[in-house]
Structure formats: structure tokens, C-alpha cells
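Only one protein chain is missing; all other protein chains are in place.
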Amino acid sequence: MKLGSMIGDVFRSLFRRPATELYPAEKRPAPERFRGKLVYDPVKCSGCQLCIKDCPSEAIELIVLDKVNKKFVLRYHQDRCTYCAQCVVNCRFSCLEMSNELWELAAVRKEPFEIYYGKDEDVAFLMEKIAKDNSGDAKIPADAP
Amino acid sequence: MFFPGGLFVIAAGLVYEWIDRKLVARLQNRVGPRWFQPLADLVKLLAKEEITPEGVNRSLFYLLPVVALAAALCTALYIPMAGFAPSYSFRGDLIVALYMLSVLTICMGVAGANTLDRFSLLGATRTLTQMFSYEAPFLLALLGPAIAAGSWQINEINAYAHAHPWDILVFQVFGLAVALVGTMGKLELPPFDAPEAETEIVAGAMTEYSGRGYALFRLGKNVELIIALTLVASFYLGGISNPLDFLLKTLGLLLIMAVLQSLFARLRIDQTVGLWWRLGALLALVNILVVFFIRMKGIHL
Amino acid sequence: MNDTSSLLGQAELILRPWAADYTHPEADRLDVLLPPEALKIAVRALQKARWGYFAALTGLDLPAPAGAKPEDGHIEGLYHFCEGAAVLTLRVRLPYARAQVESLCEVIPSALLYEREFSEMYGVDVLQSPMKTRLLLADDWPEDVYPMRKSFSGLQEPPAAEVKVG
Partner (left out) sequence: MDNQVEARKFIVPIGPQHPALKEPGHFEFSVEGEVVTGASVRLGYVHRGIEKAAESRNWTQNLYLFERICGICSHVHATALTLGVEKLANLQVPPRAQAIRTLMGELERIHSHLLWLGVAAHEGGFDTLFMYSWRDRETVMDLLESISGNRVHYSANIIGGVKFDIDDQRKDAILRGMDFLEPRTRHYLDVVTGDRTFIARTRGIGGMTREQAELLGAVGPTARASGVTRDVRVDSPYAAYPDFPVNVVTDEGGDLAARFVVRIKELFETYRLVREILAKLPPGELAVRALRRVPAGETVSRVEAPRGELFYFLKSAGADKPDRVKVRTPSLCNWATVTQVAVGHKLADMPMLLSGIDPCFSCNDRLVRVNRGRDSELMSWEALRRYGIEYYQK
């Protein structure tokens, strides 16, 4: 039975750096294995769609522009993603990867969270098509030609 | 009006609140708030809409925070703030100051009892219960130096303490302890924060207050903090003669208070009452007896 | 392992007077089908023999197979008891038309929360329950809609957003 048994801690921390930090001013880098934003490599993709089948949050859509010539664009909804890395496990051609960048997911609008991955010319082609199809609503089915 | 009047006291109260919060944070190994946080809180609260709950006496609801702050500011007039002579001083002003200090607590209790909210009612009960428990030992503790000085005038006690610093410090250690801890009880700081224990009764008596009313109560508490620190410093720590003296002594006391705040678990209200009457009152009485004895024999260091 | 099977053997012995059927789905499990009326007595017997503790109550909805009348569906209540590694399941089969089961609260006070959940989610009437107020569903949830039945696939209309001034 004693009083104030934490006195040692209390005095020591007077001369120690605080354990907390002033967050937006100071930031710590994410660890190496961090499951952050998904990264897609269109060259390796075979278009098997296994990643989509097991995605628990419907965060990825594969837009097949040309199946024979392997022209795919991956629409990735970062705001829906639960970062479980199941798609990475599922992918047999290791074209999906979780990067350890960007872990702050706050924005005023939703648009920045919709990311298109693919070869540059494919993405450009798709964007053009979306713009042409409808001015405004960018909803196109996943299996659009 | 400015120095050492109302605005100065309020500003100093805000600064002291920040120092207190910062110290506690550092003792808990946290960064703590930045220096303008209390001011920012105050501005935010003042700018906010004030919600009047149903079923309250409206005039009381608006009047109580004003009275509370006014009482606290009035008390400041009798205190040798920052080492300057008090604005008003007369024989027996210690009694007035002590009563005025209690007005804030009573106002909070009444404000809690005024609303229909159950947390407020419980908080009000606890606030008043706690007041009745610490008030007597706290008073007795402040009487010690007064008896030693043979005066009821704060100014004279301060001068006496300045002249005989060691007399008071050595012979009245118990008094100092009771007075310091009594200050914490008065300000409802941990571990005596049962009246506003947020995990039980939200904010206690203050639950229904928002915006201006709450801001005024908080300001009142800040002013009370600085007044109580000044009183204890001038009575027990060899008086306050200049601003530097004031700063050093009150900040020292504040540091001790911050350490005490972070060392204990919250006491239940029954434990608080028990502690004050069993230990606090006893120590204060012993202190007074020692003072009598020394005065009779005329011992000086 | 031996210990577990002897435990299950004991349970089998205790429950013999009421059991309609036994199965051993896995090495450490015993599944006993009981008539609903016998449930409380059987549980009391288990309790008296100090066999296990009440671990969970699972509801199962078994709709009538295609072609049969929809009223032929059943609700099953699975009362799981555990002791060491042994898991005993008491299974009662309740037809839609008479979805009633006696409350176990007299024997096991902690069954209340499970029973309230069971009755809210499956529309089973728990007889002699000491407390029948809603535990989980929202206050404005419609009567006679039981979300865990297979026939439930969502409310047609969202509950009206009624806001009362305090």
C-alpha cells in the first residue's frame, strides 16, 4: 500500500520527449510492409478477374478494352478499399501490389479516390470515351468494349 | 482596471490554465496544448450559440455565470495580485475574500440544481457536498498564518509572512499542505473531480451549459485558480513582494499541484468527504494548535 | 480426447429420457434432437448434473423445400453447451405455425439476452420470458418482420424519419 506509485514515471517524463507528436506538423513514415494504396501493373495482367471475385468491398473494377491485345484499365476505388490485400494474394501474375505510401484518406470531394491504372494510352483512350459518352456522369459498365 | 484589474486577472488565469494543462500533459508524457488553446477555447465558447434547456428558471440560468465570474473578479481586488498592493484593503478582508471565493462554487451548485438534467442534479449535489467537506479545513488552514500575524487583513498577513518567512513555513507545514490540497478541491481538479467526473455524470453541474454561460464559469474557475495560488503563496511561502516573486512562487505551487493531479485515481465523493473530515480537518486543527502554542510562547526562528 | 468422449457419454446418459435422436457430427460434438416441450426439463437435468455451461443459442431458418407449402418451414433453435473441449447441442425444431419455445431463464439467468435476440430475429415466441422488450432491433422496426429468416431481404420502405420535438 503506497501513495502515488507512479511518481517515478511522472518525474522522468518531465525530462523526456513526449511520446505523442503534433500530428499534421510531424509525420512518421509508414512501415515497409504497410498495406496502403493498391498499385497495378497492366503489363503482367491476364484479365482473369480473380481479384474482383474475392474483393470484400467491391473496390476494384477491371475495364477490358481489348481482351486479345490485353488492354485493361483497372478502376480502383480507394475510398471503398479495406486494404485487406486479398487481391494481392489472389493474383497469380503478381501484378497487384500494396504500396506503403498515402495513408491519409481525407478529402473534401470523392473524385480523387477514383484511380485509373493502365497503360498510358489505354487510360487516355478510356478518359476520352467517358468524356464523349456523357458529359458528367462517368458511369460505364465494367465490361465496356 | 487593466493592471492589476479585471482584464489582467482574466489573462493571467488563461495563462495559468495553459501552464497547468501543459504541465499535466508533460507529466503524462504527452505534448499538451499550445499556448493559445485556453484563449481559443474561450473565444469558441463565447461565439457559440447558447442553448437554454427546458424547465429551468431562465433568469437564474443566465444570471448565475455572471454572478460567479463577478464574485471571483471581486475577490481579486482584495488579493496582492502579482505582488502589488491590493486595490481595496480593510480590516477583515480575508473573511470577505474567502466568502467571495465560495460564491463561485455555490453558483455552480445552484446552476446544476436549476436544470432538470439528472447529471446536473447529481453534479450539483456532489459539488455542494464537496464544498462542505473541504471548506472548513481550507478556512482553518488559511487562519493559521492570520493568527500568527494577528490580523484579518490579507495585506498585513502578507507583510508578516514576508518578514518571517521561515516561521510560517516550518511551523505550519500541515497548514500549507491542507491549503494546497484544499485549492485543488475547490477547483475540482483530479483527484477531487468527482463533481464533474466525465465518465460518470458527463460534466456534472455544467452539463446543460453551453456557449457563453459555460465560458463565464470556466473563466471564473481560472480566476479562482490564480487567486487561490496567490493566497497560498502569500500566506505560506513568505509573502509576495514583487511580480518575479509572485511568478516563481505561484508557478512552483502550480507544479506541485500538477504532480498531485497526475498521481492519483479519482476519489469517490464519499471518499473525498471522508478524507477531508478525517484527515484534512484534523491536520488543520493541529496546525492551529501549533500556531497558538507558538504565539503563546513567542517562539521565533 | 478420451476425456471429451466420456463427457459426451455422460451427457448422452443424462439426456436419454427425452432425446428423439442423437448424432455425433464431430469427435468432440454431440447433437441431440429434443421435442420443444422437453427442452426445459432436459436443461434442468444437465444443470443438476453440473454438466457444462450455456455457451450460445443459434437460430436456423429452414424454409420449406421448393414445391412444398411455405408453412412447412421450420425454425431450429440450437442450444450449445460446452464443457472442456466437448460441445453439446440441443436442437429443437419449431414449425413456422407454432414457433414457440419455453424460456430457460428460470434455470439459466444468462439465457435472457440470447432468447431475446432469438425471438427478435426469428419471430419465435419465447414463453414465460421475464423481459420481452426489444434488445437489438430499432424502436421503429416494423412488427412481424424477422430479419434473420431467409425470406427477409430488406425492408421495402425505410422506416419513416419521425422526429419529435423534445
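The first chain written gets the first letter, and so on, giving A, B and C; residue counts start at 1 in each chain.
Everything that follows uses one rule, which is that a residue touches a chain if its C-beta (ideal position, glycine included) is under 8 Å from a C-beta of that chain, and two chains touch if they have at least 3 such contacts.
Everything numeric here is computed off the predicted structure, so don't read it as measured data.
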Partner chains on view for the chain not depicted: A, B, C
Residue touching the undisplayed chain, where the options are C:12, C:72 or C:117: C:117
Of A:9, A:41 or A:61, the residue in touch with the unshown chain: A:9
Contact set of chain A toward the excluded chain (per top definition): 1-6, 9-10, 19, 31-35, 53-57, 82-86, 89, 98, 100
Contact set of chain C toward the excluded chain (per top definition): 25-26, 28-29, 53-56, 58-61, 78, 80, 82, 84-85, 87, 89, 105, 108-110, 112-114, 117, 121, 130-131, 133-138, 147-148, 152-155, 157-161, 163, 165
Chain B, residues in touch with the chain not shown (by the definition above): 27-30, 118-119, 122, 190-191, 193-194, 197-202, 262-271
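Definition applied: only the chains that are shown with their structure count from here on.
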Distance-to-centre winner among chains (Cα means, whole assembly as reference): B
Distance-maximising chain from chain B - centres being C-alpha averages: C
Separation of mean Cα positions, chain C and chain A [Å, integer]: 42
Chain centre separation (chain A, chain B; CA means) in Å: 53
Rounded Å distance between chain B and chain C, as computed from the means of their C-alpha atoms: 60
Chain B residues touching chain A - in the complex, by the definition given at the top: 25-32, 259, 262-264
Of all residues in chain A, those that touch chain B in their complex: 3-4, 6-7, 9-11, 13-14, 16, 18-22
